[in-house]
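Apart from one protein chain that is not included, each protein chain of the complex appears where it belongs.
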Amino acid sequence: MAALTLIEAVTLALASEMARDERVIVLGEDVGVNGGVFRATAGLQQRFGAERVQDTPLAEAMIAGVSVGMAAHGMLPVAEIQFDGFVFPAIDQIINHAARLRTRTRGRLHCPMVLRVPYGGGIHAPEHHSDSPEALFAHMPGVRVVIPSSPARAYGLLLAAIRDPDPVIFFEPKRIYRLQKQEVADSGEALALDVCYTLRDGDDVTVVTWGAMTYETLKAADRLATEGIGCEVIDVATLSPLDADTIIESVEKTGRLVIVHEAPRSFGAGAEIAAVVAERAIYSLRAPIQRVTGYDTIMPLFRLEMEYMPGVERVISGIRATLKD
Amino acid sequence: MAALTLIEAVTLALASEMARDERVIVLGEDVGVNGGVFRATAGLQQRFGAERVQDTPLAEAMIAGVSVGMAAHGMLPVAEIQFDGFVFPAIDQIINHAARLRTRTRGRLHCPMVLRVPYGGGIHAPEHHSDSPEALFAHMPGVRVVIPSSPARAYGLLLAAIRDPDPVIFFEPKRIYRLQKQEVADSGEALALDVCYTLRDGDDVTVVTWGAMTYETLKAADRLATEGIGCEVIDVATLSPLDADTIIESVEKTGRLVIVHEAPRSFGAGAEIAAVVAERAIYSLRAPIQRVTGYDTIMPLFRLEMEYMPGVERVISGIRATLKD
Amino acid sequence: METIADFEIKYSQFLDPEGEPQETLPAFARDPEELRAMYRSMLLTRIFDAKAVNLQRTGKLGTYASCLGHEASHVGIGAAMRPEDCLAPSYREYGTMLWRGVGMHEILLYWGGDERGSDFAGPRHDFPFCVPIATQCLHAAGAAMAYKLRGEPRCAVSVNGDGGTSEGAFYEALNMAGAKQLPVVFMVINNKWAISVPLELQTASRTLAQKAVAAGIPGLQVDGNDVIAVRHWVERALERGRNGEGPTLIEALTYRLSDHTTADDASRYRKREEVEAARKLEPLIRLRRYMNAQGIWDDKQEEALTRECIAAVDKAVERYVNTARAPVTAMFDYLFAELPASLREQREQAIRLDGNGAGH
Partner (left out) sequence: METIADFEIKYSQFLDPEGEPQETLPAFARDPEELRAMYRSMLLTRIFDAKAVNLQRTGKLGTYASCLGHEASHVGIGAAMRPEDCLAPSYREYGTMLWRGVGMHEILLYWGGDERGSDFAGPRHDFPFCVPIATQCLHAAGAAMAYKLRGEPRCAVSVNGDGGTSEGAFYEALNMAGAKQLPVVFMVINNKWAISVPLELQTASRTLAQKAVAAGIPGLQVDGNDVIAVRHWVERALERGRNGEGPTLIEALTYRLSDHTTADDASRYRKREEVEAARKLEPLIRLRRYMNAQGIWDDKQEEALTRECIAAVDKAVERYVNTARAPVTAMFDYLFAELPASLREQREQAIRLDGNGAGH
């Protein structure tokens, strides 16, 4: 058992599953000798060789499409897209193929691939390196969208993603890659997909979030706790398919809902959560739902990025707004 | 003034604006001699020549990217993507470039392009020819998503889209391309973007929809009218940026909201509408919001497609459900 | 200036349009059984194809993409491949698929709007039809990567058209396969048209085989109406792949004698004379002529085979038209290995509404 950062937990999960199952193949740009631009695959090529940890040519549609082909033919590819802003050329292969290979062939072929995508802002990165495109993938039936928010969940959810017989888009919140260490045992035990994780219990308001925003949200909850306000903080973890039940249950208890995400608000993933609650738990709501999100603008270059991203203050005002009524 | 189908209105708008403004260039696969696989560009090459109506090589990322380049350099490209299922390779150019050229250059360059995309099911088309991916584009700040639902709106909104100085994704509901004729004058008058169109007034329930589903919705409203139930039917028309005000106002009047769309429900565009209402008009709601949508599955091949798509019966039950409370 | 690299693109034809051998035939082509088997497959494909077009015209099939004229290219690929190799087709390669064991009724099911057509009996590892142009090239490269990693002596074969060579995915696949020396064969069926777009508007490239140069892999052009040339060179390319010598691009020159699909009207954009000229080069005639000349095929055999093929096609059509619609639950039951809890309610709804005017 060792204290690991989130990215170290990713590396550990990869190494662990590669050792356990030789069908697991890591591929992507710079994942080999260099160990990935974030070092998520550091040491893997040395340990498992250049066939199992492959540097690919620079082409994201290719990385996704080749992964589909490998996955359909008995391998378990875990592909890395270098940054959020470069995942878009891969969308065609994900939506038209990975997501529907099982449906199209009535189960004759399926596509057990994982596409790892470091995402989000807050690290003062260059242009096109700070996007949060999770909502696009969440709207694709047939793929799972999984987002860890702690080292332990990164380890357990990535194992689950690799073992899952269907495609998983695994968004890694790069802003918290190295934020905190947590004891993570290399137990080989996967965590459950398709369920939310309740990070903190509370009776006054339900706050639903994922990725790096869990940190801002937990900090806000801490602050509000000193005022006697109890926030129930739910990390969605698997964004799609969504475990609405856990959220509904919580809202039925608290009567208030705040959703926090970094991506632009409109047509973002928070909208689905709000919609589900408006459909299934409207009579429990004692105040309007609040979304605390990025603005409906282009993620700015880094001098303005912290003005773009929801921070503790914005989360707190969102929560307070629901408590007014 | 002539009675035109929706697709004829598209052709008319293209011809009209090409005649008025020589910067307008039509490009895409088979748009030339063949006049487009749906015949939306029929006759245009004969009239305006092969430079202004260009058959391109078969590559959607290219079509989008070349359009960005042309648009940044003084032309007004109107590109056709042949079918919904083939728009995905173009996403990278749309989200990373078209949507943000103005922002990135602080207005030095901008991108007045239109991407026309016939979309949706119900025409017994082959695989990958019946998708409804509008929500993906609606979540991209910096592009407009416009969807006409009648010949007159097709004409007026397409003119507006071409004249708009920013990129517009113009989704054309192919199922109603030839469903009904309507008198459309070649007035050269654009309709307003960024506003909803209220197609029918009613006091009992607000039904928000777009594209081909306006027909199912209007039929449902007709049927319910015979029972004395008044549906206010709103065609969103510009999905993004969304004119929430019109919807809110209507919900404030009716107290009930049903959203109808063909795309899969979860993380679909309907979620945003539900979310906005849950935020801004929750106290007006007298019943849970209902979404009547495609299922969260892959759009099936055509033998099952009518079981997938919301039809009049499903719309009616959705409306009835909100009237129960 | 010095020349630092040079390339040449070769062309191969064994039988000319008159059925005259132009070179010494490869061994398989000297075996009458082999020739008859390929001829049988081409004829069956043609009869099947005509029937399918007919079914569409009479409202019994959805939009259908005819393969008229492509029989030699398609059957040649099928005959060259081994069962354990993997096919990643586009949407037109019935000749290849039938040779490999896909049922005619399964092809009809697919174009009849039923996913079960892609759950075919043929090689269970083959990819299904692929409509998004050139995306299948990457799947073939991926399958080839799997074989290479496991050390299996197998190859993947992707097939796309002339239009498909304009898509980024095509080049990305070639380049990847070259960089990794994957056991894959990229077939480009150059039938001169991509719907209404003629080759000259598609690319300035004189041949499509030369696109291999960009990836540093061998490329060659064959007469795609000569089943012997197609089979021979695909066999050689597959051998190269199995021997670890990497990928090959083969351009098969043929002509789309039909409309693009039944939804298309080619008379809008191409001249009848062009089609008539191309018809003279079509693949069945020349093989029959050659076999006739060799005394290994006669009119009686032709007649018997035609009857046999028609009977087989009719049987498949019957099976197709008698296949009941799949249950609505099928939409849900193959989305994931297990139905997520969140979808149970939608599944119930679909069952409840089935046939009940749901989408109508």
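Each chain gets a letter, A, B and C, in the order it is written, and its residues are counted from 1.
Rule of thumb we're sticking to: a residue touches a chain if its C-beta (ideal position, glycine included) is under 8 Å from a C-beta of that chain, and two chains touch if they have at least 3 such contacts.
Predicted model, so just to flag it, every value in this text is computed and none were measured.
Just so you know, the chain we are not showing touches A, B, C across the whole complex. Of the listed residues B:Val37, B:Met70, B:Ile176 or B:Ala190, the one in contact with the hidden chain in the full complex is B:Met70.
Among the residues C:Gly95, C:Pro183, C:Gly246 or C:Pro283, only C:Gly246 touches the chain that is left out of the figure.
Checked against the hidden chain, the listed residues C:Ala37, C:Ala50 or C:Ala179 yield one contact partner: C:Ala179. By the touch definition given at the top, chain A reaches the unshown chain through residues 29-30, 32-35, 37, 55, 57-59, 61-62, 85-86, 88-89, 122, 124-129, 265-266, 295-298, 300-314.
One chain is missing from the display, and on chain B it is touched by residues 25, 51-52, 54, 56-57, 59, 61-62, 64-75, 77, 89, 92-93, 96-97, 102-110, 141-142, 144, 164-166, 194, 241-245.
Hidden from this view is one chain, which touches chain C at 1-12, 23, 165-172, 175-176, 178-179, 181, 201-207, 209-217, 221, 246.
The working rule: only the chains that are shown with their structure count from here on.
Chain A and chain B have CA centres that are 30 Å apart. Mean C-alpha position of chain B lies 35 Å from that of chain C.
As a whole-number value, the distance joining the C-alpha centres of chain A and chain C reads 40 Å. Along chain A, residues 61, 89, 92, 96, 103-104, 141-142, 241-242 each make contact with two or more other chains. Residues of chain C in contact with at least two other chains: 115, 132, 168-169, 330-331, 335, 342-343.
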